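Missing here: one protein chain of the complex. Every other protein chain is in place.
Our next item is chain A:
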Amino acid sequence: MNFFEVVRFSLRGLNANKLRSALTMLGILIGVAAVILLVAVGNGSAKTISDRIEALGTNTITVMSAGRGGSSSTALTRDMADALIDPELAPDVKSVSPVVSSSSATMTYEGTDHSVATFVGTTPTWFAASTTPVGRGSAFTSDDVDQGRRVVVIGKTVAEELFPGVDPLDKQVTVGGALFTIVGVLDEKSSTGFNDGNDTAVAPLTAVQQVLTGYGALTSIIVEAANPDKVDAAQAEVSTILNQKLDVSSSSTSTPYRIQNASSLLETQTETADTFTTLLGAVAAISLLVGGIGITNIMLVTVTERTREIGIRKALGAPRRVILTQFLIEATLLSVLGGGLGVAAALIGAQFQIVGVQPVIVPSSIGLAVGVSVAIGLFFGGLPAARAARLRPIDALRYE
């Protein structure tokens, strides 16, 4: 009996037990698809997060006050920001942008109100440092900052809220009782988390301090390094200068300010995302296991019948090798077919957004999922057959 004939026997066997074959394949399909897709979702969300952080700019450092409430000893001042621009002490610093921000500003235009999520007061260097380019119109100038001119660049959301169908450029809006002239509209930005990054307005530092926040402490200072490789050097220079300014002894462990840089943020975020992916992977592995138990169950239920069948075949003179080959091919076909369909289902599923995340397939997860499912199929399909093929025909026929 040649191999081709044994394959035909296997196909006939699968065909004769359609429901069992279909259920087994379905179990494998779901297990494989779940593993691949869930890992892809985890991976996709990790990628989205890192993309967003990279969009924030990987060569910037943010200095924030460590103390809350802005007591004068820990407050960041304009003076400190200016001190950071020092080609001698801080050669790796490209630009420094002091920032004040207000989250309670209301902008009014011809009777329409809009509460701006973040109203930023800063210097022109901020636009480059925070990778927030101006789309239409132009940014304000250092001269505007020096003169405290009331000009403002608004985000996409603000423009849509206040000026539906109208060109916002050169229009005058009221903020905190003062008139501001709109000089530019920011490019649309991908939103980070729950905050709408486009619900913002940017004006000269001096104007915002005068109208909204007062001349108190800065919210933060954004320092741009000369290039991404110099971020660590720039950070060291910044802390040295700030320690000097704030009289922090070099031995003291706590500083009155905090320095954050995007690459360290990226690192923590990536770590979190990895944990998330691992978690999803574990859930997926459990679903594969449950699928495997389902397959085992189906196989075990049919063991009695199949054992009897093997008894009949042996009684008719089938050699053990032929029986084993037939049943192994059956199991292989089922699991390979089920696994293949599962991969196909996962690949199709990955084309769509799942809970707001675009899945990104991890190739190794495909190998793992298919490997495990084929192993399960072979093991639980082959084991009963191997056992039955060893029985004496009469014992196989009597098996219950």
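We adopt the following convention: a contact is a pair of C-beta atoms (placed from the backbone, for glycine too) under 8 Å apart; a residue touches a chain by one contact, two chains touch by 3 or more; residues count from 1.
Note that contacts and distances are computed from a predicted model.
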Among "Putative ABC transport system ATP-binding protein", "Sarcosine oxidase subunit delta", "Pyrroloquinoline quinone biosynthesis protein D" or "Cell division protein FtsX", the UniProt name of the subunit that does not appear here: "Putative ABC transport system ATP-binding protein"
Sole contact to the chain not displayed, among A:Gly135, A:Gly176, A:Gly349 or A:Pro393: A:Pro393
Touching residue (missing chain; options A:Ile312, A:Ala344 or A:Ala375): A:Ile312
Those residues of chain A which, in the complete complex, touch the missing chain: 1, 5, 9, 12, 16-17, 305, 308-309, 311-320, 322, 392-395, 397
